[in-house]
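Some chains omitted; the rest stay in position.
Should a chain be cited, it is by its letter among A, B, C and D, assigned in written order, with residues numbered from 1 in that chain.
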Amino acid sequence: MSAAPTRSDTSSCRRARALVALRHALNLGLPILFVLIPILSFVLVSFWTLQDGQIVRTFTLANYRSFFTEGSYLPVYLSTVWLSLQVTFVNVTLATAIALFIFRRTPRVRFFILMSFMLPLFMSYIIKVYAIRTILGQRGLLNEGLMALGLIDQPIEVLLFSRTAIFVALAVIYLPYAILPIYLALDRIPANYLAASADLGASALQGLRHIVLPLGRPGIAAGAVFTFILTFGDFVTPQMVGGTQGFTFGRIVFSQFGLALNWPLGSALAVILLATTLLAVALAGLTLRREHVR
Amino acid sequence: GPKGEVRLLAYEGYADPAWTEEFEKETGITVKVTYVGGVDEQIAKMKASNGKDYDVVTVDTASLKAFADQKLIAPIDKQKLTSAKNLLPAFRSMDNATFDGATYGVPWAWGSLGLVYDKKTFPTPPDSWEVLWDPAYKGKVISLDDANNDINFGAIVLGIKDPFNLTDQQMAEVKAKLIALKKNLLTYFAGFDEGTTIWSENNVVLMFSMGELAAINLQKKGFDVGYVIPKEGAVGWLDNLTVSAGTSNTDAAYAWMNFALQKKIGADMAKKYGYGATTDAPQGMDYADRLIWAQNPENYTRRQAVWNEVKASE
Amino acid sequence: MAATNGPPPFQSMCETTRVQPLLHLENISKRYGSVRVLDGIDIAVADNEFLTILGPSGSGKTTILRIIGGFESIDGGRLMFDGRDLAAVPINRRPFNTVFQDYALFHHMSVAENIGYGLKVRGRPKAEIATRVADVLETVGLGAFGARYPAQLSGGQRQRVALARAIICEPRMILLDEPLSALDVDLRAQMQRFLKSLQRRLGIAFVFITHDQEEAIALSDRIVVVNHGRIEQEGAPEQLYRRPRTPFIAAFLGENNLLSGVLAAVDGQLGQVDTAAGRLVATADGPLPALGQAVQVAVRPEHITLSPASAATRDALTAEVADIRFLGANILIELTHPALPDTVLKVRRLADGSAADFRTGQKLNLSWAVHDAALLVPGG
Amino acid sequence: MKQKAPFIDSLLGFTAVVGLVALYAPLIAVVVLSFFQITRLRGVIGFAPFSLEPYAALVANHEILSALATSLTVATIASLASLVLALMFAFYFVTARRGFGLLMQVMVFLPFLLPPIITGLALLIAFREIDFSRGLATVIIGHVVFIVPVVYRTVLVRLQLLGRSLTEASLDLGASQTQTLVHVILPQMRPALISGLLLAFAISFDETLITLFVAGSETTLPIRLWAMMRVGFVPEINALATLILLFTAAITVAIGLMQRSQGERAS
């Protein structure tokens, strides 16, 4: 557009171009290096095999075949998915109710109530699981307390080392992860909407059903995805509180990287785990498709 | 003496702060400890860097060959091992740790995977492991969760002569036996502390334990328990000090091993952690001859798969 | 039209409506913490009436509307609708609807769903909802827009949806909080016309809030002017415009020339006021203050006649043209008077060529009819 | 305005109380046990008298304190690095071509959408393949990879909310790009930066499952706790957990008060 460029023009031009290149390099290069390549490299490993304790680097689907045909993988996978779905459902329900509870307080106290629900995140996860076990044991604080109060005379045994226990522990540990996104979504609902809803004749319950919940849906979906992913991948909590029921898919994956030294099979199982969580994300995204942003 | 740093990959109780402080003062070498909970974790950590992250690794005799085969640990230079003289005669040969003429580990601590029982329930100690399968104690039994040792254990209970080299037929029997046990269990546990904690917080009366320490800890907490090696025998384990193949400070590694193999350290370990030391006659551990010393198993990968199936079974 | 068919000036509409008001706010007061924002508000709304609550920002207009709607509690007074006390009636049972200033359209619902919401929560059958929504959409001129979402509409169209949503349940009254202030000038004029015609067609009461006096004048049957949480004056637009009772009203509704002085003599409703520019005669609307009191004379720019300075008439001021501002349909002539250094005298003329002779610097005589000069008591 | 709904509110209130009890039960247990240790005489539960012994023991436990120090170092570096990267990515997303931005975003988000075990394994395998020895650096990288998405999200939302106009106003008034960043953009984003940083710090501080794979000879607090499961949880852990909890609670309250007073000034 302007006259012929001068020399200083071209050199500053070159510098600008170098800067642009650097920007792309940093912003695309770093994620490629530290996210994409690691993930791809273990996807790659999943197509290799283990023979006589040595990794054979030829392409094969054998590991994936094992998942479907051999022993316990598929049943454990399915039961883990089912468990995670159950926790997700219960937690999202609870979290929605709690987020609604916070939402219906006056603005000045909301932050502190929200924070009191977030604070437990700051205590070490392992210590928490330990403490949960101390509470729920057959001679744990809960049973002993209830017996001391005379409310029961026999300890309740299913509290610990059962599916119920996994359920309770996962729910307690991951509940804040569901509350936060749901509350943040509710917080974005314009204050006037509820006034308008009431004005048009809707009861509080109707306002909840037609206004608050639909508008909270993105948050609910996000909370569900977080909960599902975290519970599905957690291999410590189920093991610690689940007793003989605590064998989950994450545990199987983990075990392949120990003495079994079966990295290829472990990687293949991990890829399946990965695909499952991506599927969960995609499903959540799909339910939001119809969302109309303002 | 050699300066720098020595990095230990160890189990709990193998690097007591009192020792490391003394060692640091004596040699000027800094000690950095990484604790692991089990062989699986240990091998995963070693494998991930071919040992470059650590200098001294404690490996149990059963896993030594796997470590050596994977070239994760280096042969011992006996010249540098000036403290070898402190070893009890029984351990001095180090045959268990020797493959193809090279020695890979120095015996350091030993113990057994015995039976812990509640003395009130069992005024006389149970004499057979079969008690764990007794439906009378359903939900009152807990068991160690360790692929290799559980299979060893199952084989021993079944009276199989060589628990470390199972035929397919034998493996199937072991698997069935372990699945049967699972039905009687309250839960599995993964470490000493987990075992004793679960015991103290629940109505448990029998435990296929991780070792003497389990009973000692429970007794300390006021539980009236006993420790017994039933008639079928029990797995004996022996942990060895080894030098990582990836060590960057061989001198420091040997300095630590020589320090650790002093009699006073062994005695202190026995006192504090209840492990049997290899430098002194252990007190009260009079059943060494009834132990079936763990050896390298026929196939870890297969054992892991079998164990997973046991745990996944309904 | 109010201007021609309304009640005669000097008679408050309140007299008429008090007989059977549809809505009656009786002596309402409201505090926020220690701040009293409404003080003894008394408003009666008649059936079919277009009533505007007009006032400057912060005067309490929205608060009044929110109290009527039930969104805000009251600290004193009573709220009657159709002879029934509304105190115990929750928001969703009140028999009228609101058009919110920012529309408050539900962005996750289509236009049709927004409009049908009131029927849906009342559990009407789907088919009925569909027909009635279609009807109302026609009424507000949005026949083809039912399937769109609010985000896909222009400001004026959103406004219509909010209206449609408020009228679909056939309330006997709707409340509108500055519904036009977010629209641009052209749209606003268009929507004003639409609102007025809609109100006539529906034959229901509109309680309309605005701070725009032109809008209030153009639309209302009656205007209640609120200031600092109190009612300053109420009446038909023309009545307020022509007969302001306070300097505030005089200045707030339309432009005015306000001249300060002291009441020097009284003759019936006429008062003689000594100002810096000389003695002026003005008409009082109500009891006259005591002699010697500070008063103001208000004269509308359009009521001033300009004549060459030579002519000497009673009540005439001589001033110099400082600026002639072309405003489109009108011309504003700004004059300065040597004795009134802080005042610009404004005279309004139609831009029909009749004012073409005036020039800046020219000296002119200003005169007006005595009944066009209002005598006001500051703070009264 | 709040529509009255006593039934719904009591239902929600009940749920909230149940939730709070469930969430706090483990915390309270830990705090109480840090002062009153459990005793089990022959299996009978009891509590030792009040004692600060665990706190004294904590001060003397160099292993735990050094693990704590490592954790603090890692969390500090990782959260600061994540903040810088998240800012860089967010700017890239709003300025670069849409395709590039989305590509970057998908990659950045990926680790947060995966169970930590996957991220840990992926990094483990990759580090091994390129023979990158593990240490503080790999732990920090592992944490950053996991944290960046969280911070990025917070920062991006704020940045998009900022819109162009403040930036343009600053440039219009003669400020350079850098001056605009320092004087206008960063201050405007301060709440997002602070909350992003805190969140990042908290996650890193407690990260266990990735660290397990990428830590070489470095021991962070969670890893130390993990290993303790084998031989024994010492009572000073309860003391430490209690202190951390008090500390974070104090910070939370402080931030709440700060943001409230800022909000009053700014909105």
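Definition applied: a contact is a pair of C-beta atoms (placed from the backbone, for glycine too) under 8 Å apart; a residue touches a chain by one contact, two chains touch by 3 or more.
This one's a predicted model, so the numbers in the text were calculated from it and none came from an experiment.
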item: Formula of the whole complex, where the shown chains each stand for all their copies; value: A x1, B x1, C x2, D x1
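The rule is simple: only the chains that are shown with their structure count from here on.
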item: Labels of chains that are neighbours to chain B and to chain D; value: A
item: Identity of the chain that, by mean CA position, is farthest from chain B; value: C
item: More contacts between chains, A-D or A-B; value: A-D
item: Whole-Å separation of chain centres (CA-atom averages), chain A against chain D; value: 15
item: Whole-Å separation of chain centres (CA-atom averages), chain B against chain C; value: 90
item: Separation of mean Cα positions, chain C and chain A [Å, integer]; value: 57
item: Per-residue multi-chain contacts in chain B, two or more chains; value: 38, 41, 44, 47, 190, 194, 197, 200
item: Chain C: positions in contact with at least two other chains; value: 71, 90-92
item: Touching pairs among all chains present in the structure; value: A-B, A-C, A-D, B-D, C-D
item: Touching residues on chain A, where the partner in the complex is chain C; value: 190, 192-193, 195-203, 206, 210-211, 214-215, 291-294
item: Contact set on chain D toward chain C in their complex; value: 1, 3-4
item: Residue ranges of chain B touching chain D (in the complex, touch as defined); value: 7, 9, 11-13, 17, 32-38, 41, 44-45, 47-50, 52-54, 190-194, 196-197, 200, 213, 217, 221-224, 273
